[in-house]
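For this view, one protein chain was removed and the others were kept in their places.
Moving on, here comes chain A:
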Amino acid sequence: MSHNAYITDERIESDDDGPLADRTVAVKDNISTEGVRTTCGSAMLDEYVPPYDATVVQRLKSAGATITGKTNMDEFGMGTTTETSAFGPTENPAAPGHVPGGSSGGSAAAVAAGEADLALGTDTGGSVRCPAAFCGVVGIKPTYGLVSRYGLIAYANSLEQIGPIAPSVEAAAELLEVIAGPDDRDATTREASEARSTSDTRAGEAREREEGADTDYAAAADGDVEGMEIGIPTELVEGADEAVVETFWDAIDDLEAQGASYHEVDLPSVEHAVEAYYVIAMSEASSNLARFDGVRYGPSPDYEGNWNEEFAGVREEGFGEEVKRRVLLGTYALSAGYHDKYYKKAQDARAWVKQDFDEALSEADVLASPTMPVPPMEMGESLSDPLTMYLADANTTPVNLANLPAISVPAGETDDGLPVGMQFVGPAFGETEIIRAGSALA
């Protein structure tokens, strides 16, 4: 594959007849596929072959989809550029010489290059929306609990969701319909229509909806934004690159011309979202990745030292530098004497972000911002400076902290021809609102 979109290029056919019978779907390589190697972009899992399918893979097969292969990604989902993969970087088909975004860069590149009709990615702090924005395609991060994580190899459980990537909003919505819904193997999943009716604050009073319409995602891609109220968090626009801001406001003008209106809102908490996100994600990662010990899977130890020495040696060999960095910082944040300073404060910040978003969404149908504050970086540009790379997640991480749904749709291009994404954030289990808003642009 010319863009290095795939780690494993192996087709999985399905004989079932269903809504995806004539569609091909690329699957991110941290989602378990029975009998097909699943690496997480890591040397640690270079030879790991899962003995079972993730729930979403079972649902793809039941829907008749053909899986085209397993796509490249930042190692264990840790990155914003798909350059931390042990299998080499992926190039952006929509912007040659630039990164595809990450961590689901292979999935977005496969769709952008036409190598698959659709793709699944995973989004822990923006990993579906960022590559969708950078590659000029559509990506949805579902509400936490809408899509089963059973069979997803965990990075940060409390933040991540599997989500669709597609060339159009309608196609992404169709794929979401296939993968969404409760699963008794993931106790955090919920029935969307029930969850929505208990948390609904605005949709009922301001925008009448038919019974059952809450989960009819493809039908919501009707482009009808007449009367829609859009909130624009100033904090997520002001810090962005000039060319991105210009493209963003052009797209807002477009939505206004189609009958939507907007107002600006303040979300002071989001100034702390990136650091809260990284403390929580690194802490969860340090615990999750403890399972990679070279005993149940991983490179073969040579059995000369004791358990701890072997364990540490296998992990030096199997993990790349970004993974080591996050495991170490997470271990530090949770260690005696520092837990209250970092982890507990990060949980406070998370609750604050959630409150801010709930409040803003009580007076708006959706919130809009640029998906990424910058256009796609040049390949090789950001690897040496991890903090700068983390800061690029400023607009996407708050959504994961607040457990909300968000979509990234193409908003246009910079003067240099680089794709810019528009992000819409909706209320919990309000996927139809963000799909409707997005479908007015793509």
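Basically, contacts are C-beta pairs under 8 Å (C-beta built on N, C-alpha and C of every residue); 3 or more make two chains touch, one makes a residue touch a chain; residues count from 1.
Note that in this section contacts and distances are computed from a predicted model.
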Absent chain [UniProt protein name; select from "Transketolase", "Aspartyl/glutamyl-tRNA(Asn/Gln) amidotransferase subunit C", "Oligopeptide/dipeptide ABC transporter ATPase" or "Molybdate/tungstate import ATP-binding protein WtpC"]: "Aspartyl/glutamyl-tRNA(Asn/Gln) amidotransferase subunit C"
Residue among A:Asn4, A:Ser286 or A:Ser439 that touches the chain left out of view: A:Ser286
Given A:Gly97, A:Gly114, A:Gly305 or A:Gly380, the one touching the chain that is not displayed: A:Gly305
Residues from chain A at the interface with the omitted partner, ascending: 47-49, 51-52, 184, 187, 269, 272, 275-276, 278-279, 286, 290, 293-301, 303, 305-313, 315-316, 319, 321, 324-325, 327-329, 331-333, 335, 341-342, 345-352, 354-355, 386-387, 390
